[in-house]
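Report on the structure given below.
Apart from one protein chain that is not included, each protein chain of the complex appears where it belongs.
Right, chain A next:
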Amino acid sequence: MTATDAFSAGQSTQGFHPQSDAVATPALSIEGVSHAYGTRRALIDIAFSVAPASFTALLGLNGAGKSTLFSLVTRLFGIQHGRIGIFGHDVAQAPGEALRLLGVVFQPRTLDLDLSVTQNLLYHAALHGIGRRDARARSAEVLARIGLADRAGSKVRDLSGGQMRRLEIARALLHRPRLLLLDEATVGLDVKARADILNHVRQLVAEQGISVLWATHLFDEIGSNDDLVVLHQGRVLAQGKVARVIADAGGSDINTAFMRLTGSTAQSGSSTS
């Protein structure tokens, strides 16, 4: 059985997609993706998908391969094996069309600290071919939405860590993508900032129908109704609704289920880590 076959079988038996999306093109489809750095295999035959307008958590410890996967989806790395599609657009064959539908928040900060908040947004808009007038209007709109309208002219280096993250999310939404990837977006933030960002992203899913892939190693960021993909040492160990993953693993909660699946004594799954 190939990874893709297993993926398809997994979809039908585990009910990974909501029923309404059974025939819809996945927001993100990963099919049999493997990646190696020299002889070190970072991803091994990965296969899963993200349904439209869903919140999918990609759970894995540090070193699981989450960032490598994000680099492949965003085409920072070339795809060595397998196929990645964004709303049906093959990332390798039609990267422009695929990336146009994608918003990304990377694990490291990617803002230009020397530019102002608005200048960062205008630069991003230009990279997506959005004209200056439209870009200004969109910038004002997203800044108002994330509560940074009064900081529009401030240098980015003067913002707090939480504000920078919110700005990065706003920037990722500026070109109105349909799929949003967030790689450990709350790392280094205090409890309140983490909660604010997570709530904001969940609102985007509920109100705007944006599909989200949320990479994390923190169990408490995963909701009971979320879709979940467990990634460990470059392999997908489980996928499906959170309750189903817990039940299949024979755990009592996500923490014990994760430890059963990985056979580890995971310590990084708490918010205080």
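The working rule: a contact is a pair of C-beta atoms (placed from the backbone, for glycine too) under 8 Å apart; a residue touches a chain by one contact, two chains touch by 3 or more; residues count from 1.
Note that in this section contacts and distances are computed from a predicted model.
S.K.: Out of "Response regulator transcription factor", "Tryptophan synthase alpha chain", "3-phenylpropionate/trans-cinnamate dioxygenase ferredoxin subunit" or "Transport permease protein", which one is the UniProt protein name for the chain not included here?
M.R.: "Transport permease protein"
S.K.: In the complete assembly, which of A:Phe55, A:Phe106 or A:Phe219 touches the absent chain?
M.R.: A:Phe106
S.K.: Which listed residue (A:Pro95, A:Gly161, A:Gly223 or A:Gly251) would be found touching the missing chain in the intact complex?
M.R.: Missing-chain contact among the listed residues: A:Pro95.
S.K.: Could you tell me which of A:Ile44, A:Leu115 or A:Ala149 touches the chain that is not displayed?
M.R.: Considering all chains, including the one not shown, the answer is A:Leu115.
S.K.: List every residue of chain A that touches the chain not included in the displayed model.
M.R.: Listed in rising order, the touching residues are 4, 7-8, 25-26, 29, 31, 37, 42, 49, 62-68, 71, 74-79, 83, 85, 87-90, 92-100, 102, 104, 106-115, 119, 122-132, 183.
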